[in-house]
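What follows is a structure written as structure tokens; I'll ask about it next.
What follows is chain A.
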Amino acid sequence: MTALQVAALVVVAVGALAVVAARDPLRQAIVASFYGLSLGVLFFTFAAPDVALSSIVIGSVALPTIILLALAKISDRDS
Partner candidate 1 sequence: MEKLAPLVVGAPFLVAAVFAISLPLSRRRDDLIAIATASTGVIFVAALLIDVLGRDIPVVTWVGGWQPRDGVALGVSMAFDPLSTSLALLAAVLVCAAFLVAWRYFEIPGPIFHALVLVFGGAMAGFCLSGDLFNLFVFFELMSVAAYALTAYRSEGSGPLQGALTFAVSNTVGAVFILFGIALLYARTGALNLAQIGDYLAHRPADGLVVGAFAFLAIGFMVKAAVVPFHFWLADAYAVAPTPACVIFSGVMSDLGIYAIARVYWTMFDGPLHPHLGELRIVFLGLGSLTAVWGALMCLGQHHVKRLLAFVTISQIGVALIGVGLFTTEGVAAAALLILADGLLRAGLFVVIGAVIHRVGSVNELRLQRLGRALPRPLRVIFLAGALGLAAPPFLGAFAGKLVLEHAAIDVGQGWVIAVFAVATILSAAAVLRAGGRIFLGRGAPSADDPSALNEPDLDSAEAEIEGAPGYTPPVMIVTAGVLVAAGLVVGLVPGLVDGALDAAARFTDRNAYAAAVLHGATESLPDAPSVELGALAVVLSVVSVTAAVAVAAAVLSPRRTGTAIPRTVREPAVRAYWMLRRLHSGQSGDYVAWLSVGAAAFGVLLAVATR
Partner candidate 2 sequence: MSFAPYAVAIWIFLVGLYGVVTSRHLMHLVICLSVVQSSTYLLLLGIGYRTDGAASIFVDIPPNTKAVDPVVKALTLTDVVVGAAVTALLLALTVQAKKRFGTLDPDELDPLRD
């Protein structure tokens, strides 16, 4: 295993915990976006650029956007 792979694995492992631990949805959406990005980086080090690209566009852009849009709706009703 290369040092880069180990580092990326550690970041992903911590990232997963951070996503779960972020109990405030807005913060969680941002953390989840970083988590998607870190998965993408990890997959690059696994020689899987296709999957990395997918993981980044879906995990760190598309899904967080959907989450934010959904949150915008929900929080409006809270107030």
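Selection criteria: all candidates are chains of the complex that A comes from, given by their letters.
By our rule, contacts are C-beta pairs under 8 Å (C-beta built on N, C-alpha and C of every residue); 3 or more make two chains touch, one makes a residue touch a chain; residues count from 1.
Predicted, not measured: the structure shown is a model, and the values here were computed from it.
When the candidates 1 or 2 are screened for touch with chain A in this complex, the one that qualifies is 2. Against candidate 2, in their complex, chain A makes its touches with residues 1, 5-6, 9, 12-13, 16-17, 19-20, 23, 25, 28-29, 32, 35, 39, 42-43, 46-51, 54-55, 58-59, 62-63, 66-67, 70-71, 73-74, 77.
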